[in-house]
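Here the complex is missing one protein chain, while the rest keep their positions.
Up next, subunit A:
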Amino acid sequence: MKNCEYQQIDPRALSVSPLSAQSHTTEKKEQRPRRKWEVFPGKNRFFCDGRLILARQSGVLPLTLGLIVVTCGLFFAFDCPFLVKHLTVFIPVIGGALFVFVVISLLRTSFTDPGILPRATPDEAADIERQIDTSGSSTYRPPPRTKEILINQQVVKLKYCFTCKMFRPPRTSHCSLCDNCVERFDHHCPWVGNCVGKRNYRFFYSFIISLSFLTSFIFGCVIAHITLRSQAGKSLVQAIQESPASVVELVICFFSIWSILGLSGFHTYLVASNLTTNEDIKGSWSGKRGAEESGNPYSYNNIITNCCVTLCGPVPPSLIDRRGFVPPDEVIPAASSASEMELPHFSAKNDVNMEENCQDFSLSCTA
């Protein structure tokens, strides 16, 4: 007789173990609820649990901050003691106030959502797809889709964004660096490390204006400092030798003033005519089309109104709801392979998606 080494299975063990296995797996599946910023499809970085947003390529933001802090630090440490003694105590006070304003404006520009439009849900995209005539086959790239609308009796073309799967509202543009459609897109600023759009344009403008004042102020004060030193019976070289930091500040301020003042002047013109950098560069409303009347349909034809609207108008809230929670049964578009509705022709489009993006971007540059 063979020794089978049969172990009788304990039915109680059987009944208990699947349940415990189930509860274990449900515990595993019950992850903590995720916030929407964690599944955001664009190329952005988030800090403080979604409260702050920055572009993935932060560009030279650390350099910008560093230059401002270093220059002001040198100013307060080396120039202010002399100037307070010889001129007035208000110099460091004004300098300090300007410095604080510049840094706050810069941080607000960098960390504020510029007006990112959330991507269309699959249902919306399918609905739009149904409304468009798709006459071409899927083997060749379909022409870029446009829709013409009338704004204030003027024809404006709306383009279809293949990444965000929607028709872009007027004045909206897709930033390829951040991979988002941004409302009232001005430009992507590497110095600030973020796009400049509807929600942070006023912060950007106050940043460059206050920075112009700050650089001019420091430049003037340093010139006054060196002049006063060399007037007290010493030569210019001796004065510079006593305060070498002033030369560093002079050089930084000299080169910054040209660019910052120029930029401030340019943006003041844009604000007064209610234009964006994007529209100005593309010449959308400059009347290149000959006899056709193409003024800016968004302008109020009054400089003061344009300025007030752009800088002091109401601020819409962030549309991407970074800190909201992802509903547990929602299908995340990037990760899922099967969405609610059958969309066979979308799979062919996804392959040429990248190409279409490039085509769309190059067309938008040349248009």
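The rule is simple: a contact is a pair of C-beta atoms (placed from the backbone, for glycine too) under 8 Å apart; a residue touches a chain by one contact, two chains touch by 3 or more; residues count from 1.
Note that in this section contacts and distances are computed from a predicted model.
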| item | value |
| --- | --- |
| Among "Response regulatory domain-containing protein", "BZIP domain-containing protein", "SIX1_SD domain-containing protein" or "Golgin subfamily A member 7", the UniProt name of the subunit that does not appear here | "Golgin subfamily A member 7" |
| Contacting the left-out chain in the complete assembly, out of A:Pro33, A:Gly233 or A:Pro314 | A:Pro314 |
| Touching residue (missing chain; options A:Asn44, A:Ser110, A:Ser173 or A:Ser206) | A:Ser206 |
| Given A:Ser105, A:Ser212 or A:Asn278, the one touching the chain that is not displayed | A:Ser105 |
| Which of A:Ile53, A:Ile68, A:Leu83 or A:Ala120 contacts the chain that the document leaves out | A:Ala120 |
| Residues of subunit A (touch criterion as defined above) contacting the omitted chain | 100-101, 104-105, 108, 117-118, 120-121, 123-124, 127, 149-152, 156, 158, 166, 169-171, 183-184, 202-203, 206, 297-298, 305, 308-309, 311-317, 319-321 |
